[in-house]
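Here the complex is missing one protein chain, while the rest keep their positions.
And then chain A:
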């Protein structure tokens, strides 16, 4: 057999007291798709960052195509034919596809010739791998699925033989994800090696040849995909048996706690983002809003929670109006019992450079229990944070650690603990498990159902159809700013998928 594409021997890496990678040895055969799964914080990203030259391992060796490689920077990695598609795309939004592809590989001072060269090369790549995308389109006009394709093209343009994809389906619709998998299989056919980092077990089962499971920095198992099951992988990841479906008692809805009437929201350019939307959420029920990202869900959430202004319409919280068309104050809404887990936890739900305990009071920092006059009661704040860390099993259990250093799942737990522990009447939740691992997803889902069982009104917005279907008591589907249908929790994926794509189905498979 030829050399393995990548061979890692005894990779070890610590960040201070955090042992991110423990003596990891892994062989990835050339021409295969290799999945790496693990909970957030299991060390997947660290391992890949070492491979891509962002970090250097404390110990251990890397062999690329049988050759010992010292990868000190991403340019070393690129030179060795390793390409990376990041979870958060690294694209210049107002550049064209072509300009983005050559970015950093322009080759010469005058763009004209290199652009021409890139164009023909791009055509070839598109032909060979079925990666169609208009080279002259501006990135910000492209749907996310196509933006990701540009990222893949970028890597291939630089001659990548080994492609690392970090959580590639986090932002895709089911159809876009399927398309991506077809592309990956095509790339495999052409002899490329693909490393797929994900926490979604179904994806692993769908496309990979082999799968390695990481837990707490160690590589706990490598399996042939054909010889394993979802249940086994989940158990390996978490280290115990996991419930993949949420246990839920029958709904017993009470009074209407949140009522939205004829709400219309326009963005700064005057484009209608939410169009005449009305619905109610009752005590003791979870109402899920399904839809492909970008169909007005973000604007709807932000308007209800007072962050954005509505053009018209009204919102009532426990029967009392919310001034959504001007002057609704998120602080005031919190006092009235509305809690909000925002979609964008990196920029909205958390202040990443803050210590954990500082984030644990964000939005509630006016409460008397955290203050001594105008001063912060640091002891009370830290004590409070420690209690939440304990209760929500946030790791590492250090309330003075910078929030940016927590994994996605733990960051989300910081937000959830903050919002849920205030015992709100109405809980507004956006994408609660985006970028969150299986173990934490189970935890978060259980908490949401607990809130419902305690008689809270929960409004859940998610692009994960599974999540919507397993949690919601009623499902509203949003398309192009409107609510285009309401279904019960027993609606099929196909039925909801059609609604999500617009009834006319004009949005089929991007």
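Basically, a residue touches a chain if its C-beta (ideal position, glycine included) is under 8 Å from a C-beta of that chain, and two chains touch if they have at least 3 such contacts; residues count from 1.
Here is the rule we use: contacts and distances are computed from a predicted model.
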{"item": "Protein name as given in UniProt for the chain not displayed, \"Alpha-ketoacid dehydrogenase subunit beta\", \"Simple sugar transport system ATP-binding protein\", \"Bifunctional diguanylate cyclase/phosphodiesterase\" or \"ABC transporter permease\"", "value": "\"ABC transporter permease\""}
{"item": "Option touching the unshown chain, where A:293, A:311, A:348 or A:380 are the choices", "value": "A:348"}
{"item": "Per the touch definition above, residue among A:396, A:455 or A:489 touching the missing chain", "value": "A:396"}
{"item": "Hidden partner interface residues of chain A, rising order", "value": "13-18, 45-46, 49, 54-58, 72-73, 86-88, 166, 305-307, 329-334, 340, 342, 344, 347-355, 358, 362-363, 365-366, 371, 374-376, 378, 396, 400-402, 404-405"}
